[in-house]
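In this view, the complex is presented without one of its protein chains, the others remaining in place.
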Amino acid sequence: MKTRKRSNAPVFWGLFGAGGMLAALFGPMLVFITGVAVPLGLILPAGAMDYPKMLAFSQNFIGKGFIFAVISLFMWHAAHRIFHSLHEIGIHAGFGCKLLTYGVALVGTVVSAVVLLGIGF
Amino acid sequence: MDGWWKKNPFYVEYMVHEATALFVAAYAIVLLVGLVRLGQGLEAWTGWLEAMKSPLSIVFHLALLVAIAYHALTWFKLFPLTMPPIVVNGKRVEPNVVVSTGWTAAIIASLALLGIVWRIAA
Partner (left out) sequence: MSEQKVIEIEVLRYLPESDQAPRSEVYKVPFTDDMSVLQGAQYIKDHFDGSLTFRWSCRMAICGSCGMMINGIPKLSCETFIRDYYPNRITIEALANFPIEKDLVVDLSGFIEKLEAIQPYIIPKEPRTVEQGEYIQTPAQFAEYIQFTSCINCTLCYAACPQVGLNPEFIGPAAIALAHRYNMDSRDGGQAQRMELLASEDGVYNCSAVGYCSEVCPKHVDPGNAVNINKINAAKDYFLRFLSPKGGAK
C-alpha cells in the first residue's frame, strides 16, 4: 500500500475556522462601526474612536487581545480561502501562492503583535 | 477542470462566498494600517480617522459590509455540512434550526459589540 504523509492542514484549517467564526460573528458590525458609523458620525457618541479612547483600548488587556485576534485571524482566514481559490481557478504556483496568502498573514500577525506590544500596557 | 465553477449555479455561489475572503483580507489590512498609525501617535491616528471619512472610503466600507455580511450568512448556512450533528434529548436538531441559531448568535454578538463600543465611547 502507498504510504501517505500526514497533512499539516489542521494548523491552517484551525486558523481559518477561528477567523471565519470571528468574522461571521463580529465582522459586519465592526465594518459598520469603524467604516461607516464613526466616520459619518452616526449612532455612536461623537469622538468614539478618538486617540485617547483608542489608546486606552489598545493598552487594555482585553482590547489588545481583541485587536490582535481580529486582525491576525481575519488574515489567516482570508489567506486560507484565497490559497484554495487560487488552486481552484487553476493557479497552482506552490510557493508563490503560499507567500502571497499565508506569507502576508504571517507578516500581518507579526506587525500587529509588535505594534500592540510597543503601545504598552 | 478549467472554468469548472461556471458550469453550475451551485459552484458559482460557492465561488462567490469564497470570494468574500478578499474583502475580509482588505478589511484586515485597513485595520492593520489603523493599528500602525495608532502606534505612531496622535497625529498619525487622526490622519487615519480623517482618511476613513473620505467618500471613497465610505463606499468601500459599504462594499465590505455587504461582502462580509454575506460571509456571515453563508458561514452559518454551511453549519449542517461542516459541523457534527447536534443531539438534544436524543433527537437530532434540524439543519434549519442549527442555521438560524447561528444567525441569531451573530446578531446578538453584533448588538453586544455595538453596546460595548457605545459604553466605552460615552
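Chains: A and B, in written order; residue numbering restarts at 1 for each.
Here is the rule we use: a contact is a pair of C-beta atoms (placed from the backbone, for glycine too) under 8 Å apart; a residue touches a chain by one contact, two chains touch by 3 or more.
Keep in mind that this is a model prediction, so the values were computed, not measured.
Peer 1: Quick one: which shown chains sit in contact with the chain that's not drawn?
Peer 2: Among the chains that are shown, those touched by the missing chain are A, B.
Peer 1: Considering the complete complex, identify which of B:Leu78, B:Ala105 or B:Ala121 is in touch with the unshown chain.
Peer 2: The one listed residue touching the chain not shown is B:Leu78.
Peer 1: Identify the residues of subunit B touching the omitted chain, counting contacts across the whole complex.
Peer 2: These residues of subunit B touch the chain that is not shown: 1, 4-5, 7-8, 10-11, 14, 18, 78, 80-85, 90.
Peer 1: For subunit A, which residues reach the chain that was dropped from this view?
Peer 2: On the subunit A side, contact with the omitted chain comes from 1, 4-7, 9-11, 13-14, 84, 87-88.
The definition used in the following text is that only the chains that are shown with their structure count from here on.
Peer 1: Just curious, how far off is subunit B from subunit A if you go by their C-alpha centres, in Å?
Peer 2: Once rounded, the distance between the two centres reads 11 Å.
Peer 1: Taking the touch rule as given, give the residues of subunit B at its contact with subunit A in the complex, in rising order.
Peer 2: Touch residues, subunit B against subunit A: 1-2, 4-5, 15, 18-19, 21-22, 24-25, 27-32, 34-36, 38-39, 42, 45-46, 49, 52-53, 57-58, 60-62, 64-65, 68-69, 71-72, 75-76, 102, 105-106, 109-111, 113-114, 117-118, 120-122.
Peer 1: Could you pull out which subunit A residues touch subunit B in their complex?
Peer 2: 19-21, 23-36, 38-40, 43-45, 47-51, 53-55, 57-58, 67, 70-71, 74-75, 77-82, 84-85, 88-90, 104, 108, 111-112, 115-116, 118-119
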